[in-house]
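Below is one structure. I have some questions about it.
Now for chain A:
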Amino acid sequence: MSPLDTLIIAPLAFALASLGMGRRGAWLIVIAAPVMIALAVWLCAQVWAAPVGHSVGGWAPPLGIAIRADGLSAAFMLATAVAAGLIGLFALDEFAPPKDGETARSHTFWPLLYLLWAAVNAIFASADLFNLYVALELLTIAAVALAGFGALKAALRYFMVALLGSLSYLLGAVLIYAAYGTLDMGLLAQRAEADLPTLLAAGFITAGLIAKTALFPLHGWLPPAHGSAPAPASALLSALVVKASFFILLRFWFDAMPGISGPELAHLLGALGAAAVIYGSVQAIRQTELKPLVAYSTVAQLGYLFLVFPLAGAADEAAPWAAGAWSGGVLHALSHLFAKAAMFLAAGLMLRAAATKTIGGLEGLARAMPVTVFAFAVSAVSLMALPPSGGFMAKYLLLTSALAAGAWIYAAVMIAGGLLAAVYLFRPLARAFAGKETPVIVPTPRWLAAIPLALALLASALGLASAGPYAFIQAGAPLAAEEGLK
Partner candidate 1 sequence: MDDVFLLAALGILVSIAGALFRAWRGPTRADRMMSAQLIGTGGVGVAILLAAGRDAPAMLDVALVFALLAAFAALAFVKTATPDGAGDPEADDTEAQDREPAP
Partner candidate 2 sequence: MTPSLLYALTGAGLIALGLYGFVTRSHLIRRVLAFNVIGSGVFLVFGALGHEGGITDPVPQALIITGIVVALSLTAFAAAMIARYAEDGGGGLDPDAEDAG
């Protein structure tokens, strides 16, 4: 029995079980969270020794599908297990079956949560482009449905973009099969050449995934969808869903197609990422409501991830800073995963307590609910990339790579992004600490407030114990991560 298999099977089993159990299905999370975390830790222990992987059903590619976990996959699976587990426990407050009368939400949230979890784990494990497509669509359905818990309009808008994005990705995968007779990334790495069909296919795949990751200028759907959903749903969407499509992009360029990208494409992605950092931050500053602010911050933070492509890839020769940039990007994705989950959950509690949506209504909340506001502040520290935090560590790595590469523009954007993040995150925090009176609020259960705090502290811990995660994600890392894309 391999933990890799089990990490795919278990969330699917939980999804079916929660659907079958009806109203009692909600309490399954109490079992699911520790089980999934334990499995992910087990996988990490195995991967620490050596990357694992095998063919499903014993059918080797190109006929069959290979699944595998290197440090990157295992780290994402562990982070997902912790984040999704904690978010699930948090959601018990909102989506446990009510005493009087059942609602569609208390019944459908839980299967959707496990389906989303299964989809991201399948994505982290898969080495097959078509298998990734099916998992991506599972993710789309669960994510759009969760966004629909908030506002149908926003969810519908998201859905339409996601539909086109999936087709674009699928078309790319189809062209690759026609050209190379395989969908396996390992075989593709040996076979792929930079000819027209391959570049076109790579373009379609990239465009589709960019739309799903909400990279500027295809970000328009994200702020309304993430900003209007209930807190646990927003946290899942911002922490996990957009990371999954980014993860495929990373895999595709660094594992499957290390030899075909020219510096132009890498710089195009980098330029869009840089634009996202600036645009998202400026928009976040302009928001008057808290959750749209946090959602625009996601747009900005996702921008940093795309700086990996030029910094780790655009040089003509093997670049000594490539490994640093690649690891910085991955660490940024992981710390943003924790920090943003924490921030959305904390924001949800703060808004509920203050019975408002606006930032102005948060006045004095720091005295009424210190734990929650502290959690918000700690996650903000990570997003602003101040030490000690995972965000600091990640951006430090990215910044030193940019300086080593002489990429002054990217370096300037990163510094500006950090300052702008400080501006937009300072506003809600300043309101929460402002005033003299302690507002009277409905008290939040202590266990509920502890969850965002735990997530925020995890984001910080990534920075404090950075050497461990840094070494771990490089276990079995693709050569391209060390030497750059060609």
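Keep in mind how these were chosen: all candidates are chains of the complex that A comes from, given by their letters.
In this text, a residue touches a chain if its C-beta (ideal position, glycine included) is under 8 Å from a C-beta of that chain, and two chains touch if they have at least 3 such contacts; residues count from 1.
Small disclaimer: the values here were computed from a predicted structure and weren't measured.
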{"item": "Of the listed candidates 1 or 2, the one touching chain A in this complex", "value": "2"}
{"item": "In the complex, chain A residues that touch candidate 2", "value": "63, 130, 133-134, 137, 140-141, 144-145, 148, 152-157, 159-161, 163-164, 166-167, 170-171, 174-175, 177-178, 220-221"}
